[in-house]
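Starting off with a structure, shown below.
Left out: one protein chain. Kept in place: all the others.
Entry: chain A
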């Protein structure tokens, strides 16, 4: 027998069980991000749903998530999210918050919103308004909780996590219509319920035929992890609306902070390419200089005339600072940024999108697969957490009623619960983005008047605080 033939035979025997009989599960979660992992942990934590057979597949390597608990990286990651108290409450309920690395999270109780063209400002404060957490820390806590539940389970745990595995094709079983998902490792999984927690480009959503509507904001979010001159006395989130988009500096423990700067496509590219020093000064400038000065610097950078520019910005910032007393500077501006962590700068496109439905026969979409939003209100991830919470609840009720959990009768309440709330949030954030894109004088005056007025009207502020914190 020739060697080639033998190899071919060995291969055929090896792959035969994989390619012919699909594995059958109750829930297949596509996506190992925060939404997918929360769903897996939420279901396995539920006394009603824990017996479901679940598979979770993730296209990327989950090794950093698995390693985080024992070997956390020295530096803070650039992917940081703001969690509302409501999201945290759920994570506590399902037992994953115990596994969070507390020394790496930073609660903050105030947001100071200013704008780039006028001096209008709005302070929103409430105890524990939100908490900054690295995505990795969040994912790791969920992963650890899943491991903990597995170690506590008496019999077969019924949850497989496959990373480095992508969806290649999704088809329907010709007999009972269950989705069959083909994976890049050659395996097939047939599932009662297919959950798309697979992000904006969701293959699951495409398979379901559910339409998603929205637009690209023509903006990118530039992120980076920053070091401040000193650890601030109070944890405050700073956001200044510039005509190019809001710049936000959010607190991390000690003298660390994270940046989300919405920028035009062109500027975002420049900001990720320029040297660290110049970048740091531009961030400082973003909170105090005027629009016309910022535009001058972007022009210079674009033309490649960056020599001496860092010092020039420093000088202008110091001039601008002289208008204020020490106390005013402390009160109105964030602590100066002194450096940016190496390779922590990245950019991602900002979009609004909303799927027409989150459910169809044997399909449910959660998180970014169902909706994406501008990061200016820090709601994106929290909306996904709210989705998962409601989907778990819908599945529990369905199981108690003896229903097939892939049935739309089970899934519809999830969608009915989440769609209106998400739609409202997407709309408000979208309007805010548009409102602050105007530079014409009457518009600026009107919105500055509005922002200052808002700052004085406590019941509207309370409502906003409630919305932001999800209370």
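One rule holds for everything that comes next: a residue touches a chain if its C-beta (ideal position, glycine included) is under 8 Å from a C-beta of that chain, and two chains touch if they have at least 3 such contacts; residues count from 1.
In this section, contacts and distances are computed from a predicted model.
**Student:** When one chain of this assembly is omitted, its UniProt record names it as which of these: "Ribosomal RNA-processing protein 42", "Replication factor C subunit 5", "EF-hand domain-containing protein" or "Ubiquinone biosynthesis O-methyltransferase, mitochondrial"?
**Tutor:** "Ubiquinone biosynthesis O-methyltransferase, mitochondrial"
**Student:** From the list A:231, A:265, A:409 or A:453, pick the residue that touches the absent chain.
**Tutor:** Once the missing chain is taken into account, the touching residue is A:409.
**Student:** If the hidden chain were put back, which of A:47, A:127, A:304 or A:442 would touch it?
**Tutor:** A:47
**Student:** If you put the missing chain back, which residues of chain A would it touch?
**Tutor:** Residues touching the hidden chain, for chain A, are 24, 47, 51, 175-177, 399-404, 407-409.
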